[in-house]
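First the structure, which I've put down as structure tokens, then a few questions once you've had a look.
One chain of protein is taken out of this complex; the other chains stay put.
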Amino acid sequence: MATAFELAPAIAALPLAAFVVVLLVGDSMPKKGAFAGIIATAGSLVLSLWALATVAGGEVYNQELYEWAAGEEIAFHFGILIDPLSALMLVIVSLVALLVHVFSLGYMNEEGETGLPRYYAELGLFTFSMLAFVYADNLLMAFMFFELVGLCSYLLIGFWFRTPSASSAAKKAFLVTRFGDYFFLIGVVGIAATFGTLSFAGESSFVVAAEEAISGGETLFGFGAETWVTILGLLVLGGVIGKSAQFPLHTWLPDAMEGPTTVSALIHAATMVAAGVYLVARMYGFYALSPTALAIIAFVGGFTALFAASMGVVKDDIKQVLAYSTISQYGYMMLGLGVGGYVAGVFHLMNHAFFKALLFLGAGAVIILMHHEQDMWKMGGLKDQAPVAYYTFLAGALALAGIVPFSGFWSKDEVLYDALILGLEEPIFLIAYAMGLIAVFFTGFYTFRMVFLTFHGEPRSEAARDPHPIGAAVKLPLIVLGVLAVVAGIVNLAPIAKLTGAEIVFLEHWLDGEYGAVEGLTYHEYHELMGHETSYIGSETLTMLLGAALSLGLAFAGAGLAWTLYNVPEPKEHTRRLGRAREVLGNNYYQDEYQVWLARDLTLPFSRTADRFDQSVIDGVVNGVSSVSLFGSGRMKRLQTGVVTNYAALLVLGFLALLVIFGINGGWFV
Amino acid sequence: MNEWIAIGALALVGLLIPLSMMAVSYLLRPSVPETSKRATYESGEVPTGGTRIRFNIQYYMVALLFLVFDIETVLLFPWAVVYRAALDSPDISLVSALGPMLLFVAILLVGLAWAWRNGAVEWTRAARRRTDYDRRPIDHE
């Protein structure tokens, strides 16, 4: 009987098989390959759950499987690392992938889309890449699959490639994330060159090597070890910022909404975008060595949370709102990880995966209802027409807004709590905390603005009055995710645990290796590495209650404001009253504009100059060499005159030349 | 001083002797120009025709064949001289003494047979068929 770990390669291989099969014969398969994808992802889910159960049983798996290149000092290999973190992530990814596949039956197949085999094949390839990324046991393998998910994202955003905006959005997503990945790649090379290993875990991991270098006070490449680790960490962070759509590389994500909504749910909300945050969590031991890098992560996260939430307030397109909300929520995760809240960050990652997938799929359902209309001002009153969609969407919205007791509350509160207690000790982090806190208000506001505009009030268009029905394939994933959005919080009810003393912080124990973990990859070891001091207002409980009350209050305030403004039969576009601010927000703080300016007015002229240099100087040298060669060739040919006596003469002369040179040199004639 | 100087001196002397002889004879001899003196010397015969005439290729063929068998004889001779003595020696068997020479002669015989069959010893014979290859000039570059 094979163990779960022996079958671990199949977790990723099943979707790959689905990809191959659908690619080859998808056209002649029932539902154009949807079932192949469903079966494969269901298999992955089962195996992932089994792996999760095995990890819960105290076993972990860190196995090198195939060495594909070996040098004298470093070898590159593929391997699998299944520990609490990756097991959890495997389940999340395969579950969401499965639900999205099911949902696609209703969203894509029933709409009679063309190119469905391509769609399902790409979904399969994505699922494969994402799962392989999750359990990669070394940074290079992670990087490879990180790139591969990026490719899938590009392909899927551009699924409707005949629409100019879709293909342009795909290109934008590809280029912007690639910009971040350059830094990531340099970081990978740097880590490999510095430590001679790229493994995440075990004795020979680069984390251990970095730790030893710092404690040994070594100098690496002319820097102190800690400075160098910070530099490497920040380089890798470049990839994270690109992939997880953090400021300033977040601009691709809203555009990525050009892809099918299912793709947005799977890739651009629940899984791929999480890859960046997951990577930070994966190599958290490395970041824990560098307070500077962590602080930067915290500030990038806090700022992104607030920044993106503020833009979400003015969007009219339901998917745009969700896109900015996604950016904002990943900001929270980064904030959590940056302030040392490893558990909080991962907890929010998990919850967000569920409720954001739910919201996107809900938005997908709304789009079906609305005959492919995405403007919220043309919706309204869908509450009674589609109760399943409404209540599940509402559950997701409550979780997103952070209303107790929905899942989002628990994790977001924990992130903010971790930021607060660190900020009380090191006031600089209070700024990050404050940004996160203000974002709570915005989150509550835009979430309920969206809910009210979409589902409440009077229908504001023909489509809204006569919605298209939705089928079981749509409802089922919504219900599953709706339930998860409501209850997922119970895995780590930290506040209640602190109040009652009950041992119910399961996730913390899980990540802390209570059930089993790879040496060195546990929460408390990270904590020891960081050595963060924390302090409290009054007592720990009081601090916690104050923080929770504050964030809950703000969330309610935001939701309440949305209630008063938009929960009316005929809501008005109140954003008009914001004046100039609306313009700035509507234009996303001119982020795209300045990036385009950077590309077009700064990089392009520079590239032109470089090109001119290349064309004139470099090519000139190359052409010069070739013309000299050809001229020399012409001369060489002249040697051969065709007259045999010349040959004999040249031969003898050549020989005599050799004789004279070597004779004189060797002293033969003395 | 090294031995190469001696070689140089020898070359010099070798060059000087004929030159000086020619010079001396030029100084001593009477000069009576006459046409018969300017004619090519052909052992007293009156020369006819130009010097650049073609010999029949068969001369060479016969000469080559002669040379081959001449050399064969040269090789056979010392072998024949030691043959008896070799046979008397206990180390050398009849095969190893006689075999190589028989092989050698056999190879020559094959050659002779081939040459014979291909008309090397016939004085005249019909021209063979011409090949149909084009007459290609050769580039000189």
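Here are a few things to note about the model shown:
Should a chain be cited, it is by its letter among A and B, assigned in written order, with residues numbered from 1 in that chain.
In the analysis below, a residue touches a chain if its C-beta (ideal position, glycine included) is under 8 Å from a C-beta of that chain, and two chains touch if they have at least 3 such contacts.
Heads up, the rule we're going with is that contacts and distances are computed from a predicted model.
Hidden chain, UniProt protein name from the list "Branched-chain amino acid ABC transporter permease", "NADH-quinone oxidoreductase subunit N", "Winged helix-turn-helix transcriptional regulator" or "Transcription factor E": "NADH-quinone oxidoreductase subunit N". If you put the hidden chain back, the residue from A:A53, A:L175 or A:M636 that touches it is A:M636. Note that of B:S20, B:N56, B:S89 or B:N118, the residue touching the chain absent from this view is B:N118.
Residues 626, 629-630, 632-637, 639-640, 642, 644, 647-648, 650-655, 658-659, 661-663, 665-670 are the ones on chain A that touch the missing chain. Residue positions on chain B in contact with the hidden chain: 4, 107, 110-111, 113-114, 116-119, 128-139, 141, in rising order.
One rule holds in what follows: only the chains that are shown with their structure count from here on.
Centre-to-centre, using mean CA coordinates, chain A is 91 Å away from chain B.
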